[in-house]
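Data first, discussion second: the structure below is written as structure tokens.
In this view, the complex is presented without one of its protein chains, the others remaining in place.
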Amino acid sequence: MQLLYFAWVRERIGTGAETLDPPQAVRTVADLIDWLGGLSPGHAEAMREPAKLRAAIDQAFVPLDAELGHAKEVALFPPVTGG
Amino acid sequence: MQLLYFAWVRERIGTGAETLDPPQAVRTVADLIDWLGGLSPGHAEAMREPAKLRAAIDQAFVPLDAELGHAKEVALFPPVTGG
Amino acid sequence: MINVSVQPAPIDLPAELAAVEIKGAGGIASFIGTVRGDGGVTELTLEHYPGMTEGALIGLAEEAFARWGLLGVTIVHRVGAMVPGDHIVFIATAAPHRKEALESCAYLIDRLKTDAPFWKQEKRGGEAAWVEAKASDGAAAERWT
Partner (left out) sequence: MINVSVQPAPIDLPAELAAVEIKGAGGIASFIGTVRGDGGVTELTLEHYPGMTEGALIGLAEEAFARWGLLGVTIVHRVGAMVPGDHIVFIATAAPHRKEALESCAYLIDRLKTDAPFWKQEKRGGEAAWVEAKASDGAAAERWT
């Protein structure tokens, strides 16, 4: 699974993209956030407050309780601030 | 009193401006329209339907029942269509 | 900063847009009204009431400036003969935030339609006809009061 990180999520983790293979038990975006938090101190810092995170699966915004299904690309980031 | 005419009011009367001295009995814009209608066939044609006329006294829009008072400049024209 | 112009010359959009950009503005809204060529219109002539027109536009600009706390307002209205595609009117508003810029721009074009002494005459081939005021313009202006 391709993971993408933006803004302070990217900064805290130290990379904007990585390919990971989460275990079967990781079924939703919230599960993924929980699991990612255990990977490194940087990941832990980035995933510390799930309420401040937003997500997209295959380039479409999804709520954090969305099922990952057969997602190829999952992105995690703070609320958007463009315009 | 300086009279100004615009759009089809000007075209029907045949001039855009004239200086006239209405009698004392002409107290409101509506009186003026009525009086102007008797001046010439062109004036009559222009003043035929007062409901289609709008007016300004000294460059401020006024309703047709407005008193002329000491007006220096009175303009008569159809509803505006700019923009 | 208020900038009002009633002019026979074509509207220089890039220059007008650049002029309304004020240091500190977060949002600039603008509206351009153009001569539509539908219905067979070949020429449009704009007549106005010199003196009163400028006064009316400055009055509207000042009202919007105060009501929405604007940083800049530009109103440029062309008069005389135009052809389809030509720009009749350009309105731009600059504000710290987008809401004020967008609302005041809509306000100005709605109010200009009913409160400024302009008259349009359309030519279709050889036939000239004065455009009649639309009831919808009165309703659009009313919603701001």
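By letter and in written order, the chains are A, B and C; residue numbering begins at 1 in each of them.
Here is the rule we go by: a contact is a pair of C-beta atoms (placed from the backbone, for glycine too) under 8 Å apart; a residue touches a chain by one contact, two chains touch by 3 or more.
Source: prediction; values computed, not measured.
Considering the entire complex, the omitted chain makes contact with A, C. For the chain left out of this panel, the touching residue among A:Ile13, A:Leu32 or A:Ala56 is A:Ala56. Counting the whole complex, the residues of chain C in touch with the unshown chain are 13-14, 17, 21, 23-34, 36-38, 84-85, 96, 98-99, 101-102, 105-106, 109, 140. Considering the complete assembly, chain A touches the hidden chain via residues 4, 6-8, 10, 56, 59-61, 75, 77-83.
Note that in this section only the chains that are shown with their structure count from here on.
One finds 49 Å separating the Cα centroids of chain A and chain C. Taken residue by residue, chain B touches two or more other chains at no position, since every residue touches fewer. Within chain C, contacts with two or more other chains are made by no residue at all.
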